[in-house]
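Everything on this sheet refers to the single structure shown next.
With one protein chain removed, the remaining protein chains of the complex are shown where they sit.
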Amino acid sequence: MKYNLFYFIQSILIVVLSPLLIGILKKMKAILRGYVGSSILQPYYDLEKLLKKGRIISNRSSFITTIGPIIILGATITTAFFIPVFYTSMEKSIGNLFILMFAFAIVKIFTVLIGLDSSSTFGGMGSSREAFISMMAEPLMLFLITFLYIETKDFNIFHISFINSNIVHFKMEHYIAMVTFIICILAENARIPFDNPETHLELTMMHEAMILDLSGSDLAYVELSSYIKLVVYLIILINCYIPMGIATTLTASALFLGFLIFIIKLLFCLLGIAIIETTFAKSRLFRGAEIFPATIALGIVAITLIYIL
Amino acid sequence: MIEALLTIILISSIYMSGVRRIKLLTGGFVFQSAAIGLIAFKLGYDTGEVHYYVLALLTIITKVIIMPLIINKSVKKLKINREMELMVNAFNSYILTGTGIMIAFGLLNKSHNNFIKTGIALFIIGVLLMVARKKAITQMLGFLIFENGIVLFEISLTKMSFVIEAGIVFEGLMLALIMGIMIFHINKTFDSINTDSFENLKE
Partner (left out) sequence: MLPFINFQKDWLSIYFVFIIILIFIPVAIYTKGYIMEYKKHYSVKYMLALIILFVASMIGVVFADNSIDFLVFWEMMSISSFFLVIYEYINKESLKSGIFYFVMTHISGLFLMIMFAFLYKYTGSFNFNEILKFSVNFSSKQKYIIFILALFGFGAKMGIVPLHAWLPKAHPAAPSNVSALMSGVMLKVALYGFIRVIFVFLTNTPIMCGVIVLVIGTVTAIFSILNALLQNNIKKLLAYSSAENIGLIFAVLGISMIAINYNLKMLASLALTAALLHCLNHAIFKSLLFLNAGSVLYATGTKNMDELGGLNKSMKFTAICTFIGTCAISAVPPFNGFASEILILRSFIEAITKVSNIWIIILIFSCAIIVALTSGAAFYATVKSFGITFLGKPRSEKSEHVKIIPTSMNIGQGMLAILAIVTGIFSPFIIKEISHYTNNLLDISEKNLSFKNETEIMIFTIILICIVFILYMFNKINSSNKKQEINETWACGYAQDKPYIQYTGSGFVQPAAKTFGSIANYNKKINLKETIHISQKTSDIVEDYLYKTSLKVVDFLTTKIIEINYGKIQSHISYIFVSVIIALILVLKFV
């Protein structure tokens, strides 16, 4: 099992650059809404400020709040080591899609239990809504793996992006499956229309409610982990569904071109998320949950088409 | 190109099976009929036969321009614009739509004609929409989707007769007109178009 030095470098790049990408997302939202907004490097300053402060923990909290944030951040950084960014190859390597998707279950279980640990109403409410939404989003992750397996007969994400990188014209069902995964990204990362990531009102928060009681370095770890998680999901979307232009050889020109195309695609995705967050409003919990059976029906259509049409 | 249009038809029908606002339903229907018109257009361009062009023109004129006007006028007179209580709730109707599409494609696996498969899928979705809703306007839209399915089914026949397609198109137009007038009169007499209260007519 070979693990190239380049895989290591590109994963470290994701971990270091993800607050910058989230800063770009917030700046795009600000420009679309018509105000100047904070600078692109603001998330770095926020994290530094939080790391300088001391922690306050509740007198009823348990070992979950003590070790939880560290394990959440550790699991998220580990997933960053399992995906290709702008260079991939067909060698035998790590990167099984199942391990990737289930590694986020570590993050989920700790976050939900931190919400219940704080023994306040907000925590319980956030945990209950988050567990409900992620229960309904499980079939969407199954669609991702099934569709890619039917297309490329492989479970390894490096091999999938290598095989798909030669094709320029995809069939229609490929794009339908991409829409299905986009809705899964919005559900898992607490974006509109399932949750509003900027608010602290009881009516409108889900992810923020679970981490309401954390402060100081705990909050810094959990925030950094949510930034990295969004970037990793976007990279999975880019490299599985639209991987044309990814570098498949180790020559300098291919790597440079791959890096450039990757940055352009990532900026497009961030612009798409900014447009969705600006134009749509957060929907009620049960109205938002109605999107899931519609997406499952879409996924059924995609897999039927790839078999039959 | 034809595959992309057929996919747009299926996606719009999934969308229509769960929304509550009449304007969005009409929008989805317009999308679907425009896609059918474009398919007929492209088929006419490929084969060069004239009646494909005529069908495309008739579909676009009646279903994309005239029918939404009629529906919007009725909606404005009746002052309703959404259907709040569905008989089969949105969750289940989406899943039934997906299952219906899967079964339709499974039944006709052997034939290679894509239009028959999409046509039968539209049949199932149209009937579902007619059965699962309470307000008469949505039931009418369900019947119009059924009509679309018949048009698609008919495109797949190799020898099309001009009379049949003209008949279908005019029947759809008449139906929309009649339903619009009837709904207005029903509302005037009974003060509601909720078909639940129609049961009281039994006595």
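All chains are identified by letter, namely A and B, in their written order; residue positions are counted from 1 within each chain.
The rule we apply is simple: a contact is a pair of C-beta atoms (placed from the backbone, for glycine too) under 8 Å apart; a residue touches a chain by one contact, two chains touch by 3 or more.
Note that the structure is predicted; figures quoted are calculated from it, not measured.
J.: Just to confirm, in the complete assembly, which displayed chains does the hidden chain contact?
T.: Taking every chain of the complex into account, the missing one touches A, B.
J.: Could you tell which one of A:Asn96, A:Thr248 or A:Thr278 touches the chain left off the display?
T.: That would be A:Asn96, which touches the missing chain.
J.: Of the residues A:Ile77, A:Ile163 or A:Leu267, I need the one that contacts the missing chain.
T.: In the full complex, the listed residue that touches the missing chain is A:Ile77.
J.: Looking beyond the chains shown, say which of A:Ser128, A:Thr204, A:Thr248 or A:Thr278 touches the absent one.
T.: Reading the full complex, the residue touching the unseen chain is A:Ser128.
J.: Among the options A:Ile14, A:Met28, A:Ala137 or A:Ile273, which residue touches the chain absent from this view?
T.: Candidates A:Ile14, A:Met28, A:Ala137 or A:Ile273; residue touching the omitted chain: A:Ala137.
J.: Counting contacts across the full complex, list the positions on chain A that touch the omitted chain.
T.: These residues touch the chain not displayed: 1, 51-64, 70-71, 73-75, 77-78, 81-82, 94, 96, 98-99, 102-103, 105-106, 108-109, 112-113, 116-125, 127-129, 131-132, 134-139, 141-142, 145-146, 149-150, 153, 155-156, 212-213, 216-217, 221, 285-286, 289, 296, 300, 303, 307-308.
J.: Extract the touching residues of chain B with respect to the undisplayed chain.
T.: 91, 99, 102-103, 106, 109
Note that in this section only the chains that are shown with their structure count from here on.
J.: In whole angstrom, how far does the Cα centroid of chain A sit from the Cα centroid of chain B?
T.: Taking the average C-alpha coordinate of chain A and of chain B, the gap between them is 38 Å.
J.: Please name which positions on chain A make contact with chain B in the complex.
T.: Where chain A meets chain B, its residues are 171-173, 176, 289-290, 293-294, 296-298, 300-301, 304-305, 308-309.
J.: Please give the residue numbers of chain B that touch chain A in the complex, ascending.
T.: The touching residues are 3-4, 6-7, 10-11, 14-15, 18, 90-92, 94-95, 97-99, 101-102, 105, 109, 114, 117.
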